[in-house]
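In this view, the complex is presented without one of its protein chains, the others remaining in place.
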Amino acid sequence: MSAIAERAAGAQRTVLGFWIYLMTDCVLFATLFATYAVQRNSTNGGPGGAALFDLPYVLVETMLLLTSSFTCGLAVIALQRRNKQLLLRMLAVTFVLGLAFVGLEFNEFRYLVTEGNDWQRSGFLSAYFTLVATHGLHICVGLLWALVLGVQIWRRGLGGNTVKRMTLFSMFWHFLDVVWIFIFSVVYLWSGRL
Amino acid sequence: MTPMFAGLLGRFTLDALPHDLVTAFGALTIVGAGVGALALITITHRWKWLWKEWITTVDPKRIGLMYVIISLLMLLRGASDALLMRAQQALSAGDAAGIVDANHFQQIFSAHGTIMIFFVAMGLLFGLINLIMPLQIGSRDVAFPVLNAASFWLFFGGMALVNLSLVVGEFSAAGWLAYPPLSELQFSPGTGVDYWIWSLQISGIGSLLSAINFVTTILTMRAPGMTLMKMPMFVWTVLGSMLMVAFAFPILTATLTMLALDRTMGMHFFTAAAGGNPMMYVNLIWAWGHPEVYILILPAFGIYSEVVATFARKRLFGYVSMVWATMAIVLLSFIVWLHHFFTMGAGADVNAFFGIMTMIIAIPTGVKIFNWLFTMYRGRIKFATPMLWFMGFVAIFTIGGMAGVLMAIPPVDFQLHNSLFLVAHFHMMIVGGVVFGFFAGLTYWFPKIFGFKLNERLGRYAFSCWFGGFLLAFVPLHILGLMGATRRLDHYDASLGWQQLFIVAGVGVLLIGLGVVFQVLQLVVSILQRDKNRDLTGDPWNGRTLEWSTTSPAPSYNFATIPVVADRDAFWVRKHQRSAQPAPEYEAIIVPRNTSVGLVIGLLAFGFGFAVIWHMWLLAVACLIGLVVTIIMRAQNDNTERTLSAATIAKFEARTSEVTA
Partner (left out) sequence: MSEHKQAHVSQFEPSHGTVNSYIIGFASCIVLTVVAYMVATSTTISNTAAIAIIAGLAIVQCVVQLTRFLHLGAEFKPRWKLLVFAGMLIIVLIVVVGSLWIMNNLNYRMLHSSDQLQEYVESQDGL
């Protein structure tokens, strides 16, 4: 096989391997979701989701993340067209929107904690914080990745490795928005209804 | 302690060092072994060689061998735990207190189970896969060589934590699965459960990364012409097993994390109060735990398929049904897990569903056993040591399997749950199935790995001791269990009249110990006689699959030219075709460079685990940052490959054909 074909096959393998990793992450989140579902009413005499969650606030969070997923997609189109400047701009927008999302989420947590509704209060709150913060931590890793990758693309341009890594990053970022759909629906939107 | 020191030293005090005879002895053994190994390497001036050839390697054959060596060492530790347990139960009846106190006994059986499953069985599994699977699919490497190295060093880090618990601190006394509320802070405030959590968490991540690696390898790196239905059975079972690891291990990761959060951040997932639900832990841990035991047995089944076909000198019977049986087991193993907690209180409908599913899963295994028997029928069987291990497996696994189907009936399980009958059953499965399978694989593939055969006579002695010893050790446990003996007790009342059976079981373990002695002897003698038993052709057993087409040991690049495959049992077909092989044309090969990234990741993960166990938060954060920095730095490295020129390959090939000529 020629060297180019080898590299292409290698990149295909990396994409598949990363996809399999994302599937394992789905199982991880599913376990946290199942635990949350089992403990949804274990409030230890304290407040449940209906009393604690601010739905309009979370809607804003959701829109920020959704938009960042969209701009990430535009970055991938820029990648296809080998348009480095556009890619970096879209990646930067994605980063800023993701950062805003994390900021809002951190603020949400801070509010809960200062009101005394922290993760030690009940099984319900333990499950809530762990599920949502695991997603938030994944977002933080994504932000760091975007930063490092953006710098690398800016300095080295679009070559074999950076193309592959941008593809992987976009898979990761889109995947996190898919998980958020379920957090948004199951944790927040259902909270007033269960 | 000032806050500054608290951040540095956490809850570590001098109390953590051993302060009684038993633990001191254990600690000295570990420290002695470690120091001894370091001294040996220094005296023989082997540091540079070790670093270049083994520590920074990304060759799966080398990584596999390291897995196997560590696992066999851990087997010695797990077996010593078993000896201690059997001795305790044989000696303590009536007024006699035995040789260890209750707290130590609980740590011993917890360590025994944890080590045997995670650091012996899983280690041997990943070792054999690394050693053989790429060769069998006609590939030069796995999909992600550096990730492969990282997986090994994560395994090593977890193993180091388990052994460190003997020296500083204690181990878990909550069994190999650490059920809450016992494993929660309230009832286990020491470091024991934390050692358990983090050694499993770290090696578990290594396992998950390996699964991703091996699935990608099998799906995308098979030799041209090797469709899925032309793969060797070992590769099929590895694919099934690794898919199961990918889908089951995240459950373990999440559950261990939740238990750790309960213990370190005061959360209430599984606590007895404040809205925790300990039953959810049991549910989740077995949702992982049941697939785990099938993860172990499937590749052992794959090894048996290879061994039986080779030594019956006949094609494997029913290949297609074997593949379907394998995939059926992969799916079914995810829908039986409640049979581990029939007695926790679910209703008859829930228990009945899982009981029926458990009985159904015995069927594909039965299909496999019959296929092996039909392969043997009208074959010309050579009773080499690997074949003996297979035959011991058939006897033990069938009996143990029937005990399992018996306990699949919930009302029967209500009597037998957590009795010694259960203990006998799962040891028949794991020892008779998994361990015998890995011994068969190791003895079968030993010549391929090392270039010379093992001494057959000593192998037969070893097998006989293991087989006889195992039956002596575990048949009595069936009887004791049926009579009502509960597991995990360090003392049984003399009036029960059970002591004689415990003594028989103790003798059995001693016989197994003799078997281990014979295995060590076999290794030593074989090494001393290696020139007499050299494998010069690369194919000492007249094998059928591609790994036997290479030299023994295989060159680092496995195949100078990637084989083109047209049939199942590709090598057998090629051997008997007698068509003129065209002169090989060598091309340059791109290989990954050695790297210390894997080692660094393993060390930092070990450091992180150690830090969290002892509440040394500064160290924990430092290790986390170190991990992130390591990964980022690796991403900046563009020079990760080198080329083996065609001329170099030609020289290697010429040299080896000179030796074999």
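A and B are the chain letters, set down in written order, and residue numbers restart from 1 in every chain.
Note that in this section contacts are C-beta pairs under 8 Å (C-beta built on N, C-alpha and C of every residue); 3 or more make two chains touch, one makes a residue touch a chain.
Just so we're clear, the structure is a prediction, and the values are computed from it rather than from any experiment.
Annotation: of B:N283, B:S305 or B:S526, B:N283 touches the absent chain (contact as defined above).
Remark: the omitted chain is touched by one listed residue; of A:C26, A:A100, A:V113 or A:A133 this is A:C26.
For chain B, the list of residues touching the undisplayed chain reads 215, 219-220, 224-225, 243, 247-248, 251, 277, 279-280, 283-284, 287, 331, 334-335, 337-338, 344-347, 349-350, 564. Mapped onto chain A, the interface with the missing chain covers residues 1-2, 4-5, 8-9, 11-12, 15-16, 19-20, 23-24, 26-27, 30-31, 33-34, 37-38, 55, 59, 62-63, 66-67, 69-70, 73-74, 76-77, 80, 167, 171, 174-175, 177-178, 181-182, 184-186, 188-190, 192-194.
Note that in this section only the chains that are shown with their structure count from here on.
Averaged Cα coordinates give chain A a centre that lies 34 Å from the centre of chain B. Here chain A touches chain B in the complex through residues 3, 6, 9, 12-14, 16-17, 20-21, 23-25, 27-28, 31-32, 34-35, 38-39, 42-44, 119-127, 129-130, 144, 148, 152, 161, 165, going by the rule given at the top. Listed in rising order, the residues of chain B touching chain A in the complex are 143-144, 208, 211-213, 215-216, 219-221, 246-251, 253-255, 257-258, 261-262, 265-269, 271, 273-277, 280, 284, 590, 628, 632, 635-636, 638.
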